[in-house]
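All protein chains but one are shown in place.
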Amino acid sequence: MKNPDAIVIGAGVVGACCALALTNAGLKVLIIDRGPVASGTTGAGEGNILVSDKEPSAELTLAIRSRDLWFEIDTDIGGGFELEAKGGVVVSRSAKGISDLKRLSALQKVNGVEVIELDGAGLRKIEPHLSESVDYGVLYPGDAQCQPMLAAAQIIRAVKKRGGSFIQGENVVKINANAGSITGVTTDKNQYASPIIINATGTWAGEIAKLAGSYLPIMPRRGFILVTSPAPKIVHHKVYDADYVANVASSDADLQSAAVVEGTASGTILIGASRERVGFKGDMDISILRQLARQAISLFPVLADIQLLRAYRGFRPYAPDHLPVIGPDKNIAGLWHAAGHEGAGIGLAPATGDLIAAQITGRTPFMDPSAFSPVRFKGGEYVAV
Amino acid sequence: MHNVVIIGAGPAGLSASLAAAAAGAPVLLIDSNPRLGGQYWRMSADDFQDQHNQHFDLDTGLLLINAVKARKEIEVWSGAQIWSATNKDGKNTLRIIYQGKERIVNTENLILCTGAYDRTLPFPGWDIPGVMTPGGVQSLLKGHGVLAGRRVVVAGSGPFLLPVAAGVIKAGGSVVALLEASKSRRWLTSFFVLLENISKIKEAFYYIKTISEAKVRARFGQAVIAAHAASNGELESVDIAKIDRNFRIKKVQNIKCDVAAIGWGFTADTSLAGSLGCNQLVAKDDGVVVWVDGEQQTSIPGVFAAGEITGIGGSDLSMAEGVIAGISAAKFVGCNVEVLKAHRKRRAKRQRFANALIRAYPIKPGWKSWLKDETIICRCEEVCLSDLKHSINELGATDSRTAKLLTRCGMGLCQGRICGRFVVDLVANELNLSPTDTDRISAVNRPIITPIPLGVLALGE
Partner (left out) sequence: MSQFDIEFTFDDNTITASPGQSVGAALLAANLRSLGQTRFNKNKRGVFCGIGVCFDCLVVVDGIANQRACIVEAKSGMKVQTQVGSNA
């Protein structure tokens, strides 16, 4: 593609959603990725589209809008990515956990999230295999799920049908600028000119910022997911322990894990979620797999007879304050960042694309985006682990 | 003295166990089958029938099996499933389900003899009950005394079709067609290799005698290209075709049968070696095998490999490699022993024969023309050819890994063991590319080597 209006670096779900929003706003968009579609964090995710795991904040506003946008995209591009409004169920078994969950869900309700409190009988009515040890939980009908790789691939397919391009297998080696303004990128194979670059490279977003002579503190937070053999419908919602919410917000480097269990359209059951800051360490840690299995079985004892088929790991891109980075770079005009969504990238991608497109095209964004501005980081303040 | 841990009790593993034990190293022999012998010397549990009937050389097998049983230095775990194997700081950890419990074995000295299974190619109807692999038909005969059906078509390519056809006849079945896709004269180019491996010729003639006495004539340059089900959903007939040298269909004929045993040689099961991090490479037949040096040592010091996983070559080569691996491993743990020149010579001779086999039975790319859009490619996840094409042409997959993740092709219970190998070819074909070695090797990557119940996983430490 000659002279695109904008170049999106990164063909994960965030890059795909940015490209779609810009394309729908009338821009000619080129997506570049060093690998195939969704070969980074997107391909290692569960496909969470959650409103349940966020404290009332700018991020919750982003999540609520993004959740609705997913269903709009589904209609817009004709689906094909297993989007399902399955609902989430958050449970807790400790007195403190229950009181925290009650406080959080009450606050979420005030902020427009639909919440339904359930006792043990109510929980087992919607999740018949849930352990008898659980007698308090909250149903979030707004939580949804998709197959994230298919989502990215289908969205990019739509972008291409609408005049955009996708080049894969080219590594961006240089960000070109002139007098502080973006002029394009150089890859290991070609050069592309454009006045706008969107950095949607997830865990590697800091590297791209560095290539441009700027700074972005995005670091990896490793997580494992267990995938079972295809099973009958045992788990009907995304069911997770309230500890998960605390873990998401934690800045601790050590391993944390809380049971997150859900079925998928293909019949497999996904079990998460661990979080640890170990850099890009990729080796299989069996003790984490065991811990995840134990936690999942404690929620759904029937899982003990279901077989583990695969385990995979991914790296969540996170910023020091655990908020995504969405907005213009503070040093270079024309460089935009859309990264650092941690474990919520699938859910937050459409609203991220919408905020980016609104700001680039001068449309009024649906919310004040300043909480996500890259300007909030001072160079050198944070060091990646 | 450390244990030498040996995985797999077929020709290579049995030979390795005896060689290591003879050199003075205590051995732990771990095998997934209920009885020793591997696929080659698979035997029934019981003596209710004369098992020699189904074997060319059972005596060698019984000799090795009985010798292993007799040696006190060899501890045997049969019926053990290894679900995970990792290598960290020079130590190998095997996680094994044995007698209903999980056992952990840590060792620095391993010999991997995990063998091979039938190589399959997809075709319309290959998922119909009654279509089987030759190895499946043979294991029913050898291991269970059961003939899979009365009228059997044996087809595909490679010398393994002969013992399977002979086995069916000896068990009272009728071989209604015996089809070898390659042309017979390819063998003539390997005349001298045949001469120096005269025992293999004897073995072939032993099968051919049985086959010709039953008035079955092998047909060369022909293949089963489709299978058809009766109204009950089970196999009723197959289409057999004359094919050209590139495996393109020339002329088709339908034939009634109860069972079609179709195989295209073998695929090495390198999951365990790959999981440990042993270097793998792509062999002449495009199969992924484990790299070893002259001592049968893999790229990980102390980890050895022998038999089919280092390259498909049959039982004689497996035994020759097993002996060298057993001696090398014993030496590694401090035994005063050396691999002899005679051992290396025997291996080299068998290796030349194995190379000639691969040359004689090439699988040509025309098999892809047998497929239809609706042909099942991944049996587990029921992914058909058009799904795979869609992932490439519409969703932008440019490699087999992405195509797999977008379609679930190869992500089912068999973990891609059946379809993984040819999906790489199908994806590359759709993209007009040649598969890379990386494509082929990444298709056999399985961190969870065999499915394990979550309850068992949860109980472990």
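Annotations for the structure displayed:
In order of appearance the chains are A and B, and numbering begins at 1 in each one.
As a working rule, a contact is a pair of C-beta atoms (placed from the backbone, for glycine too) under 8 Å apart; a residue touches a chain by one contact, two chains touch by 3 or more.
All figures in this text were calculated on a predicted structure; none of them were measured in a lab.
Here the chain not displayed is in touch, across the complete complex, with A, B. If you put the hidden chain back, the residue from B:Ala148, B:Val193 or B:Val423 that touches it is B:Ala148.
Contact with the chain not shown here comes from a single listed residue; of A:Ala58, A:Ile167, A:Leu211 or A:Ala231, that residue is A:Ala231. Across the entire complex, the residue among B:Gly90, B:Pro129, B:Gly334 or B:Pro365 in touch with the chain not shown is B:Pro129.
Although one chain is not shown, part of chain A still touches it, namely residues 229-233, 267, 305, 307. Not every partner is drawn; the one left out touches chain B at residues 32, 34-35, 39, 44-46, 48, 117-118, 127-133, 135-140, 143-146, 148-149, 229, 232-235, 269, 379-380, 382, 412-414, 417-418, 451.
In the analysis below, only the chains that are shown with their structure count from here on.
Chain A meets chain B in the complex at residues 36-39, 43, 149-150, 153-154, 156-157, 160, 166, 168-169, 226, 228-230, 266, 271, 283-284, 286-287, 289-290, 293-294, 296-297, 303-312. Contact residues of chain B toward chain A in the complex are 84, 86, 88, 95, 381, 391, 394-399, 401-402, 405-406, 408, 411-413, 415, 447-448, 451-455, 457-458, 460-461.
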